[in-house]
Every structure is written in C-alpha cells, then in structure tokens.
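Excluded from the complex is one protein chain; the other protein chains are retained at their positions.
Chains: A and B, in written order; residue numbering restarts at 1 for each.
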Amino acid sequence: MASSHGTPPVFNNKVIAWIDHRLPIFSYIEKEYHTFPTPRNFNYFWNFGAIATVMLVLMIATGVVLATNYTPHVLMAFDSVERIDRDVPQGWLIRDLHMNGASFFFIAVYVHIFRGMYYGSYKAPRELLWILGVVIFLLMMATAFMGYVLPWGQMSFWGATVITSLFSAIPVVGDSIVTWLWGGFSIGNPTLNRFYALHYLLPFIIVAVVALHVVALHVHGSNNPTGIDPKGPQDTVPFHPYYTMKDGFGVVVFLIVYSLVAFFGPDMLGDAANYIPADPLVTPTHIVPEWYFLPFYAILRAVPDKLGGVIAMFGAIAVLFVLPWLDTSRVRSSTFRPIYKWCMLLLVIDVVVLGFCGANPPAGFWIPLSQAATLYYFFHFLILLPVLGKIERPLPMPPSIADAVLKKKAG
Amino acid sequence: MVATGALGAVGAAAVAWPFINNLNPAADTLALASIEVNVMPIEVGQAITVKWRGKPVFIRHRTEKDIKEAEAVPMSELPDPQTDNSRVTDTAKKVRPEWLIMIGVCTHLGCVPLGNLPGQDKGPYGGWYCPCHGSAYDTSGRIRKGPAPLNLAIPQYLFLSDSLVRIG
Partner (left out) sequence: MRRLIVSGAIALAALVTGAGALIIGGGAIAAGTEAHPPKRSWHFQGPFGTYDRAAAQRGYQVYAEVCAACHSLSLLAYRNLMELGLTDNQVKGLIKDIVVPDLNDDGQPIERPARLSDSFRKPFPNMAAAAAANNGKAPPDLSVIVKAREGGANEIYALLTGYVPFDKLSPEQIKEFAVTKDDNFNTYFPGHKIAMPPPLADDKVTYADGTKATLGQQASDVTEFLAWASEPWMEDRKRTGVRVILFLLALAGLMYAVKRQVWSDKH
C-alpha cells in the first residue's frame, strides 16, 4: 500500500509527509537520488550523463523562448531569427545559447557514449539501458537536423535537400517517400512548417526516453571504471552529497567551456553560408552539415553507390544498437583489456578522421581516406569486437571495487 | 558551503532573468510606442484617424462652434464629468482647444464610434456616435447618452510645434 520498497522514510515536515503518503515523490527522490548506493570509484567521465541532462533542459528552455518569436514561413523565417537577435530583449543571448547548446549537447553525449563503450557499460545486464541511449542519440540527430533547417539559410535549405533526397535511393517507393517527406516537389513551406512542429515535439519525446533510460539505470545501478559489480556498502557511497556535488562541479566546468564558445566564438562551429538567405536557384559550392554529423556524412559519401551510401550511413548507427551482442568479451572494462584499450583509441581517431573527411569535398586523397576510415569503422564493430573478446587475455582483476580503490591509494 | 549556495542562487537568478525579460516588448515594438503626426493638412471641421499602438486615434480640428458647445455643458449633465479644457491639454500643460485627440474606442465594449469621416452620423450631440449599442459622445468626446460609462480616452500627447504632435 505504501511504497513497495521496504520501510518508507519518515519525514519530519508534516506537509511533505502528507503529500508523500498520497504521491510518494519525496520518498522516490530520497531513495533514487539521495541514499542511492553508487560506486565510489567514478572518474570524471561519469559526469557527462548529468551534463547532458543539463544541456537538454537548457535547450528546451531556450527553444521555447525562441518559439515565442520565430515564424515558420519561408518568407519570414530568416528575418524572424534576425529579429530575435536584434530586437527581442536578450534575444541574441537566447539564440546564441540554443545554437551553441546543440553543439555542446552533442559533445556531452559523445563523451558519454565513449565512456559507455570504453568501460563496457553496454554489457549485461545493461543492454536495454544502452539501446535506450542509442534511441536518444537518434532522436537528438533528428531534432538537430530539423532545427538547423529552421533559420532558412543556404545551408539549412541545401543540407535538408541533400539529406531528404537520399531516401529516393530506396528502390520502388523512394521517390514517393521523398515527396511525402517534402510535402511537395522540393523543400518548401510545407517542409519548413512540419520540421518546426516536429522539432518542437521531439525534445519532449527525448525527455520521456531519458526518463526510461534513468529508470533502467537504477534497476541495476551504475557501472564503474573497474567493471566489477559492487559487493557491499564498502564499495559504494550515497549519491547525495558525493555525486551531486561532484556532478555540480563538473557541470560548472563544462559550462565554462560552453560559455567561452557561446560568448567569444559564437559562429565558430557554424557555417558562414547559413547567413545567406535560402535560395533554391543557387547551390552553395560546398554543402556541409553541422560538425556533429560529419563522420556519418563521410561514411555516406565514401560508398560510390547512392543506396549503398545510405545503407552504410544508417548501418553505422545500427551497429551501435547491437553492440552488446557484438562484444564477446566476458570482461567489462577496458581497464583490464590491454589490447582493446588501444582499439578504442584507434576508433576515436578513426571517427575524428571521418569527421575531417566529411568537412572536405570528396576529391583527391579524401576519397580513399574516407573509404579506408569507413572500412575500419565497420571492421572495429563487426570483426574486431567479436574476435577480440574470444582471444584477448584480460589483466588480473581486483576482487572488489574497494580493493581497487585501496590499491590505487596505496600505489 | 553556504557561499557556494549563495553564489549558485545569484547565478540561477541571473540566468532566469533573460528568460523572463525576453517576453517584454521588443525594440521594434517599442519604436512604435509613440508616433508623430503632422496636423497641418487637417482643415477646420475635418478629422483624421491614425493608428497608434494598434488602436485608432481620432484627431479632430474643432470649429469655434464645437468648442463653445463643449465648454457650455454643465458638469451635472455628464455621466463622466470632465471639463473640456482638461481634455485638450498636452503633457507640457499647453491648452489647444482646436485640437481634440482621443482614442477612438468606445468605452462600453470597444467598437470604433462613427463621426470622424465626412458624411458619418455624428450623433445627437454633434460629436461621435457608436452604432453598436447607441452610445452618444459630444464635441469634446464625452459620453452623454447610452451604455458607455466613461468619456473617450485621451492619450498622452505633446505638440512639438504648432503643426507636429507626438502621441504616446
């Protein structure tokens, strides 16, 4: 009848107790975010989930404010964004934070994903947690793609044209799908309007999936740098105040980097061409997506066949979904996997190389480089992971987290 | 610890401020908060309507007869007693009885009264007449008969010269 988690906490405050007896939000917070036993050996990589959540809230808050002034019509969109920058009180600040917030949201999520891959956080029993995360990543990419179209600059228009046109590669129904996506015979007003509606909607779906993601996390608790499960209270600390304060510190440091870019280099991560109003009759010399899409863009262009490129690009994300089953190693954390540690580093370098490939026109040496980098990306997931898990000899692992921490203090 | 909390609270307030302030009128809206009208072209006995802050503003160049009629009305006859003099004074306290400047919105339920354009029914008091529910205003824009409770509102205005008036 009362909370089904054993003895409910007793609240001294009568108002809180009254509410909690009817809707146990306070006991929930008490259990999940105060006393919740969390491994004591987190490093700063573990901050990035909280940082990503802060960025999500920031994006929604700034986004709603922008929505009160934006006009989703092809004749007025560009000017309405400029009006926000120039005339709306502190409009430039809100727009700047939203624009650069997207980039920093992706930075936080990429670091968060790296942590998950390096420390084996996707392995049993956290496979569904990982998959929910990939779903969030996909929703973020859709949201960001549609959001970039809204200012209706040259890159907005032509980037959208290129990416939506991809679907025409699908045999038989491809062209119908593209016409359906566009709501017309090219990117136009119907497309802009629906992208605006969906861009406003999707973040709230992301919030819902993030909630599921956190619920899934709390079933078995967090992973930790050793990959060894906590065996008792000597291995854990209560989430508050240990990790609330550490996360708080990490968030502030992240915000410093974010502020440096937002206030002193606001257009650094963007493309100058997007300050030219969209012109369907003039194609920019180089169509480039935002930086966080560059590796996937490179993979898309690496395959000479149009349909092949589309399949490869979506395949690059699809492999993430099945990662828990591709990795055959019985050891979670790369800390104890001497060879895999280097493979992870190579993967990061590979993705960075793919990013550079995506930023440059597909000509000269960039072509064989993108192809090699794409092949290596799939090699890592489809061949290296399954094989390495079977043949690698892991380093000796300490019996528990507490032992690992004590050893580190002594050593 | 307390210092951190205090600093954090200050930070939170500083962050919240732009989110609240952005709903305040934007610079382009504020630019239209006041308008300047050249009244020289308005003949005696003529009236024009200008748009100000989204509302109609009546500017009538009153005749001597209009002014005398307005000044002769005893306060006891007025549902909303106001002297004609007080209704033609600008923010610099200068009285120009020949210029009546009013917000052309009936104080009953918001219709735009007739009487500004030539040929329109000026109503029984020679001023304005609201066709919606029959409110009748006199040559000073004061309510005389009908359901409207108040006289037609006078906006803040200032004559920058004899021919140029700034409204708002």
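Basically, a contact is a pair of C-beta atoms (placed from the backbone, for glycine too) under 8 Å apart; a residue touches a chain by one contact, two chains touch by 3 or more.
This structure is a prediction, so every number in the text was calculated from the model and none was measured.
Q: Would you mind listing the shown chains in contact with the chain that isn't displayed?
A: When the entire complex is considered, the left-out chain reaches A, B.
Q: Write down which of A:F11, A:F45 or A:F167 is the residue touching the left-out chain.
A: A:F45
Q: Of the residues A:L202, A:L269 or A:C343, which one touches the chain left out of the display?
A: Answer from the full complex: A:L269 touches the omitted chain.
Q: Which candidate, A:F11, A:F167, A:Y242 or A:F379, sits in contact with the chain we can't see?
A: Only one listed residue reaches the unshown chain, and that is A:Y242.
Q: Just to verify: which one of A:Y70, A:Y148 or A:W291 makes contact with the chain not shown?
A: For the chain that is not drawn, the touching residue is A:W291.
Q: Hey, which of A:S103, A:S121, A:T143 or A:T374 is the one touching the hidden chain?
A: Going through A:S103, A:S121, A:T143 or A:T374 one by one, A:S103 is the residue touching the chain not shown.
Q: Footprint of the hidden chain on chain A, which residues?
A: So the residues of chain A touching the unseen chain are 40, 43-45, 47-48, 79, 82-83, 85-86, 92-93, 96, 103, 107-108, 110-111, 114, 225, 237, 241-242, 245-246, 248-249, 252-257, 259-269, 271-273, 275-277, 285-286, 288, 291-292, 294, 348, 352, 355-356, 358-361, 409.
Q: In the complete complex, the non-displayed chain touches which residues of chain B?
A: Chain B touches the chain not shown through residues 1, 3-4, 7-8, 10-11, 14, 27-28, 31-32, 36.
Going forward, only the chains that are shown with their structure count from here on.
Q: Within the complex, which stretch of chain B touches chain A?
A: Touch residues, chain B against chain A: 17-19, 21-24, 26-29.
Q: How about chain A: which of its residues touch chain B in the complex?
A: 61, 65, 68-69, 83, 86-91, 93-94
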